[in-house]
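Missing here: one protein chain of the complex. Every other protein chain is in place.
Here is chain A:
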Amino acid sequence: MANALIDFILVSVALLAIGIYGIAVKRNAIRMLFGIEMIINSANLNLVAFSRYIPNSQGQTLALFSIAIAAAEVAVGLALVIVAYRMYRNIDIADFRSLKG
C-alpha cells in the first residue's frame, strides 16, 4: 500500500489533540460536543487502520459498534444541552451552576 500505518495514526493523534483542546478550552456546551466527536472519530480511525494492517476484520466490527454507540451518546448529550438551555437560557457551561458539587 502507498500509505503506511503510521501516517493514519499520526492523523488520528492530531485529531485527538484538537478534540482535547476543544474540551479543555471551549465553554460552549455544543462546541464541547464537537470535541468529543473528534476524539471518538480518532479512536475509530485507529481501529480501522490497525484492522487493515494486521489484517483482521474485528477492528472494523468494533468501529461499527463504536459509531452506533456514539450516535446514541450524541442524542442524549444534545437532549441534555436543550434541557440545560431551557433551565438557564444559556449554553455556557460556566452558567450551569446547580450542577456544581
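What we mean here is this: a residue touches a chain if its C-beta (ideal position, glycine included) is under 8 Å from a C-beta of that chain, and two chains touch if they have at least 3 such contacts; residues count from 1.
In the analysis below, contacts and distances are computed from a predicted model.
Per its UniProt entry, the chain excluded from the display bears the name "NADH-quinone oxidoreductase subunit J", taken from "Peroxiredoxin", "Branched-chain amino acid ABC transporter permease", "NADH-quinone oxidoreductase subunit J" or "Glutaredoxin". Mapped onto chain A, the footprint of the missing chain covers residues 1-11, 13-22, 24-28, 30-31, 33-35, 37-38, 41, 44-45, 48-49, 51-57, 60-61, 63-65, 67-76, 78-83, 85-86, 89-92, 94.
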